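If you scroll down you'll find the structure; I have some questions about it.
Only one protein chain is missing; all other protein chains are in place.
First chain written, first letter: the chains are A, B and C, and each begins at residue 1.
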Amino acid sequence: MNIGVIGYSGNIFKEPVKSLNSLCNDVGRIIAENNWVLVNGGRDGIMQLVSKAVKNRGGYVIGFLPWQVEGNDYLDFSIKTGLDLNMRSFVLLKNVDVVVSIGGEIGTAIEILGAYFYKKPILLMKNSGGWTDRITEVLIEGKFLDNRKLVELKQVPSIDELERVLKSIEEVKNK
Amino acid sequence: MNIGVIGYSGNIFKEPVKSLNSLCNDVGRIIAENNWVLVNGGRDGIMQLVSKAVKNRGGYVIGFLPWQVEGNDYLDFSIKTGLDLNMRSFVLLKNVDVVVSIGGEIGTAIEILGAYFYKKPILLMKNSGGWTDRITEVLIEGKFLDNRKLVELKQVPSIDELERVLKSIEEVKNK
Amino acid sequence: MNIGVIGYSGNIFKEPVKSLNSLCNDVGRIIAENNWVLVNGGRDGIMQLVSKAVKNRGGYVIGFLPWQVEGNDYLDFSIKTGLDLNMRSFVLLKNVDVVVSIGGEIGTAIEILGAYFYKKPILLMKNSGGWTDRITEVLIEGKFLDNRKLVELKQVPSIDELERVLKSIEEVKNK
Partner (left out) sequence: MNIGVIGYSGNIFKEPVKSLNSLCNDVGRIIAENNWVLVNGGRDGIMQLVSKAVKNRGGYVIGFLPWQVEGNDYLDFSIKTGLDLNMRSFVLLKNVDVVVSIGGEIGTAIEILGAYFYKKPILLMKNSGGWTDRITEVLIEGKFLDNRKLVELKQVPSIDELERVLKSIEEVKNK
């Protein structure tokens, strides 16, 4: 199963990324332990922290890079898309089974909406800040992003709950 | 000046597009009267209604089409992008000076966020429904979509106010 | 009718572009005189010379720009594609009815092959150099680029012949 992880870009030693280090490490750990593939944007911030956590445990990481960007040091396969940052996000989203969102500014918001458009389930790490929390204020019936009700967004309060939900998505997928 | 108009797709004789016919006609009229270029997605719904209004008054309309989609009948130049629906939206957004938003489901929401990412001013037609109204619930300081404060979103209550704001944006642009 | 013109990029005051100034001027002239739309890559070299010739006669020019490139001064509408140079060439090719080729290095060669792939007729200006002449050495039955025989390439010896062939393509298109 391909897990897309999205969230804040930026320097990992500065806020708001710094405080999310432990959460990112946990997310990477469960991805590696379950032999899932981490798919992300291959850059800094959340992408870097989760990639590192997966990679250090022998997991597999794929990064979709926008034009003229070199990937971080934790990618098994980095894909130079030759595309603008947002257009590459949409290619990334086509290639995941589920999206996990951690904090994030406008780029992350675009990815959350894009994931919904492509009907990929979206797991929002509760209290991770930014658009991951803000998007919950505008959900229709608490879980949809428009009236077509394409796929559900779900707030996830803990790493254990994240693993449980991901495993249940995998079960449905493998049926 | 290139005016991007975004909003609901769908059959123009059915709701929610049907009730927006008069508004779309007015938006098209001021675009044509001011010799602005209408740039849109070239398909049905709001795109079709505004294109028709511009075209019938001798204005110029450019449509950015996603793969395998034929444009509506009111395009002076239609651009087959060969891209997925959302990726083509980002190409469209790169090529406008300002965005006018009317109603809209998830595709429109993605375009509103994308416009903000590219720092294009966004004018939200008040009470036109969908994401054009919903997005106002999550604005930071009533006008921004993230903490970087890249560009302002503004609710516009009437067609006269829309024309006034567009003219003021044009003045700044031409300085 | 949309005429795509491809060929050498580079400084217009240096060879090999410099010597093609007169030919480019003639190509631009017949495009403007016939009210065709010039579609090109919007950059320097052949693109710039033909754009100027069309524009100076009141014709209409559309330029498809690769990422981070500003268009030349003779474009009525420039489309920032956000795409890598070659990917933008393929978007350009989707939006023309016929291709005229003048000289050209590898980028032009890719565009000639791409035009053939999309079944756009290709007119090769004879003795204009580069790949426009070189490609004739590998044509199958003197006019095809592979065994599928998708569309014909034709060498054109003069500007009068170019105009005649373009008019006959327009006639077929308008039937």
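Basically, contacts are C-beta pairs under 8 Å (C-beta built on N, C-alpha and C of every residue); 3 or more make two chains touch, one makes a residue touch a chain.
Just so you know, these numbers come straight off a predicted model, no measurement behind them.
Visitor: Determine which one of A:1, A:79, A:138 or A:165 touches the chain that has been left out.
Guide: Among A:1, A:79, A:138 or A:165, only A:79 touches the chain that is not shown.
Visitor: Consider the whole complex, including the chain that is not shown, and state which of A:8, A:36 or A:90 touches that chain.
Guide: Checking the options A:8, A:36 or A:90, the one contacting the hidden chain is A:90.
Visitor: What residue numbers in chain C mark contact with the hidden partner chain?
Guide: Against the missing chain, chain C presents residues 83-84, 86-87, 90-91, 94, 105-107, 109-110, 113-114, 116-117, 130-131, 134-135, 137-138, 145-148, 150.
Visitor: At which residues does chain B meet the chain that is not included here?
Guide: Given the touch definition above, chain B has residues 67, 82-84, 87 touching the missing chain.
Visitor: Need a quick check: the contact residues on chain A for the chain that isn't drawn.
Guide: 37, 62, 77-83, 90-91, 94-95
The working rule: only the chains that are shown with their structure count from here on.
Visitor: So what shape is it, when you link every pair of chains that touch: line, ring, star, complete or other?
Guide: Complete.
Visitor: If you list every residue number at the chain A and chain C contact, are more than half found on both copies (same) or fewer than half (different)?
Guide: same
Visitor: Once chain B is fitted to chain C on CA atoms, what angle does the rotation have, in steps of 5 degrees?
Guide: 180
Visitor: If I average the Cα coordinates per chain and compare with the overall Cα mean, which chain comes out closest?
Guide: Chain closest to the assembly's C-alpha mean: B.
Visitor: At what distance in angstrom does the C-alpha mean of chain B lie from that of chain A?
Guide: A distance of 29 Å separates the two centres.
Visitor: Between chain B and chain C, what is the gap in Å from one C-alpha centre to the other?
Guide: Once rounded, the distance between the two centres reads 32 Å.
Visitor: Averaging over Cα atoms per chain, report the distance between chain A and chain C in Å.
Guide: Centre separation, chain A to chain C: 43 Å.
Visitor: Two-or-more-chain contact residues of chain C, please, as numbers and ranges.
Guide: Each of 82-83 in chain C touches at least two other chains.
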